[in-house]
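Let me begin by handing over the structure; questions about it come next.
Every protein chain of the complex appears in place save one, which is left out.
A, B, C and D are the chain letters, set down in written order, and residue numbers restart from 1 in every chain.
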Amino acid sequence: MDIFLFILFASIAVFCAVNVVVQTHPITSALSLVGVMGALAVLYLLLGAEFIAAAQIVVYAGAIMVLFVFVIMLLNAGGEAKSAGRSQMVRWLGIPLFTIFIGLLSYIVQRSVPAGPGVSFGQFTGGTPRDVGRLLFTQYLLPFEATSVLVLIAILGAVVLARKEIE
Amino acid sequence: MTTAVPLSWYLILSAILFGLGVAGFVFRRNIITVFMSIELMLNAVNLSFVAFSYQLRQTDGHIYTFFVMVVAAAEAAVGLAIILTVFKNRATLEIDEVSDLKN
Amino acid sequence: MNFFLLSLLKAAVVAGALLFTLAYLQWVERKVIAHIQIRMGPSRVGPHGLLQPVADIIKLLTKEDLIPPYVNKFFYMFAPFLAITLALTSIAVIPFGPEIEIFGVRTRMQLADLNIGVLFILGISSVGVYGIVLAGWSSNNKYALLGGLRSSAQMISYELPMALAIVAPLLLANTLSLGELVEKQGGAFLGVVPRWHVFQMPFPQVVSLIVFLIAGFAETNRIPFDLPEAENELVAGFHTEYSSMKFASFFMAEYANMITICSMATVLFLGGWQPLWPAALGSSYVPSLLFAGAAAVMIYHGLHPARPKDRYTLPAAGVVFLLIAGVFLLPPLRPFLIPVFWFASKTGFLLFVFIWVRGTLPRFRYDQLMRFAWGFLFPVAMLNLLATALVVALVSR
Amino acid sequence: MIQDTEIVDAARIVEFCQSLKDQGFERLASVTAVDRHPAEPRFEVVYHIHSIEHNQRRRLKCRIPSTPAEIDSVVSVWRSANWYEREVFDLFGISFRAHPDLRRIMLPDDWDGHPLRKDYPVHGHRYSYKDEEGAG
Partner (left out) sequence: MSDPEHLSETVTAALREAPAGEGGSARRMTLNMGPQHPSTHGVLRVMLELEGETIHTARLDIGFLHTGIEKEFEVKTWQQGVPLTDRVDYLACLSNNLCYALAIEKLLELEIPPKAQWMRVMLVELTRLNSHLVWLGTHALDVGAMSVFLYCMREREDILRIFEAFSGQRLMTSYIRIGGLALEPPRGWDQAVRRFIDAFPSKVDEYESLLTRNPIWLERTRGVAVVPVADLLDLGVTGPCIRAAGIGWDIRKSEPYSSYDKFDFEVPVAAEGDVYARYQVRVEEMRQSARIVKQALEGMPEGPWQADAPHVVLPDREKMKTQMEALIYHFKIVTEGFLVPQGEVYQTVESPRGELGYYVVSDGTARPFRVHMRTPSFGNLQGLPAMIEGRLLADTIAAMGSLDFVLGDVDR
């Protein structure tokens, strides 16, 4: 069951990720990216990261990507023009080379990671909101506060940029 | 039925996604797509964080992922605002055409 | 495999009830609005137009499905599917009643009791915007595009106050599981006031209930926040180019979202299936009394008919109501009928509020809507949350 | 109410109107025309102006010949003249010099003729959908 779910959602993720890269229209890319995020959220659940899975959906898919889609629609951005100055070499050599690169990488990872007990659903329950919250507000309080400042700065920055754009 | 999935599979998936993100970052020319490739890479890294967190039976990896998400949100807000401004000034989203600093 | 069978059974029951409610909610809305506006409402198909939903469904199913030539086909087809799927999914975690025992199996009256149920609903509703945005974009129509843009901005904006409003009762209950949330709202203060979160001492969550409902209006694109489909400005907004079943999907999605929002409000603030006052004081006889009372009125009017045909129809309906009242008294059915009654009546009341508001209020303008979200709703929700947190911290110490 | 009609020289209509506006006639109620077909000068362009302050109405009339059926536009004096003059242009074929946007307003852009002229035929058809069917 675990393996089945993993393979299903991993292939969805890879398929969508490939789609993100190869699609010419930004909207299609963006929605594929949402697909990647949804698949990853399920994988997070398998890894026992409940809170992160929910946050992935709420923050990433529900907020950040909606923002992307919003901007794409607002700009009415079209697809990329067919590449004129780029050589066809990229297309014909790039894909095999990329596959080989991924293969090598997988091999290295496979070799270097110690064979543990493996991942099975329900074995690790340290990812509930309670656990994450406890850690976040004790050990990681300072970084947490720092990110809040960061977010504030980001809001200000975005507002300033958007204001300028309106004028 | 409860065949465990080797941890390395998660890491390989993470590597593949990261590689695809890099490919998109390098080859795409639409600013928004490039931006989305970055998000893809961040997601790939998040996956490996969570996977390691599982392996070590610690929640810390989740915390890092959480921070990555927050930073990604901030980055998206500012980045998209910049894209809006760029588009307004240049009427293009082609990354090659906005490479110079002077108008 | 008992678990799977049980889940399938529950899913079938919930899906059936949900779809039935969806169809008849629309009838109720038309009737209520009609009576607000001194009209009759649907009255031709069946008695009091009761078969109108069936007629509508037949009409929508058999209508020609137009696909304009200039749309982006894939997303155009995908958008309504996405909208209805996401809208129907979130009902899965809503608890309708307590743990019960049927055929020797103990189970919750809930499809899935996630321990992050609240986050699940938030996640689903935040992704729900894609259906509308995609519909707006793929239609390749300017009105639809504007509708899609409006709704994406609106949904992002209202998600925040909504989430903040949800957090406040969560602080009081100290759980993210919806089932537990309701169980913690059982009992009563001083033996009378129910321990629902709206009345919860030390800090009644009235403000967050109101914020939640307002944000709920916005999330479901209802008047006064129905800008994405404001017909007077954008013709039909994001679904301008949709017809037949695809249009019906959006329509159903809107109503399903309404039901979800109202159920959520019931669960979070109004004590879910908990009765208005403790069963020890006889609250479990309320449904029987209610139905019996209605039956009495019907029979009385049947005996003094205003129209000739009422002489037979009204007493017949009265007898049916009496039977329903009797069903509520049957000992084997009581443990799960009475909680469902309370849940349904609270949700139904909130749904009525949604309809009532639609018959009363004008519509916001786009910028006012955004200002309302960020300038009023967000700070109010924030302050309420801070106050709640403070009170909880002080009291629990 | 019947008021006296003032005949104004078509050449100096704009300055006359401007002076009236300066006297307090802030409104232009309407601009229209009358076609006295066989007679010459053929057209009368009629201006109704109104002063709310003095509660007074004036009617100005310019006689202009059939060729060239032209007169200066008073849009520079009252902006409301815009559509009225376009209407007169559309229905009478009188053109207004220095009008900012002189197009047909009531009839389609490809319409033939000016219907309110007295010599415009009111009987018989000149266009029929049947013609179109045969062609297409």
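Quick notes on this one:
In this section, a residue touches a chain if its C-beta (ideal position, glycine included) is under 8 Å from a C-beta of that chain, and two chains touch if they have at least 3 such contacts.
Keep in mind that this is a model prediction, so the values were computed, not measured.
The chain not displayed touches chain C at residues 33, 36-39, 69-73, 137-138, 140, 142-143, 146, 150, 223-224, 226-227, 230-233, 235, 358-368. Although one chain is not drawn, its touching partners on chain D can still be listed: residues 1-3, 5, 26-30, 32, 34-35, 46, 48, 52, 55, 57, 59, 78-80, 82-84, 91, 104-108, 115-116, 120, 122.
Just so it is clear, only the chains that are shown with their structure count from here on.
Inter-chain spacing, taken between the CA centroids of chain A and chain C, is 32 Å.
Spacing of chain A relative to chain D, judged by their CA centroids, is 68 angstrom.
A straight line joining the Cα centres of chain B and chain C is 37 Å long.
Chain A makes touch with chain B in their complex at residues 1-3, 6, 10, 13-14, 17-18, 20-21, 26, 29-30, 33, 36-37, 40, 43-44, 46-49, 51-52, 55-56, 59-60, 63-64, 67-68, 71-72, 74-75, 77, 80-81, 83, 90, 94, 98, 101-102, 105-106, 109-110, 113, 115-120, 123-124, 126-127, 131-132, 135-136, 140, 143, 147, 150-151, 153-155, 157-158, 161-162, 164-165. In the complex of the two chains, the chain C residues touching chain A come out as 75, 115-116, 119-120, 122-127, 129-130, 133-134, 136-137, 145, 148-149, 152-153, 155-156, 159, 176. By the touch rule above, chain A contacts chain C in their complex via residues 27, 31, 34, 38, 50-51, 54-55, 57-58, 61-63, 66-67, 69-70, 73-74, 76, 128-129.
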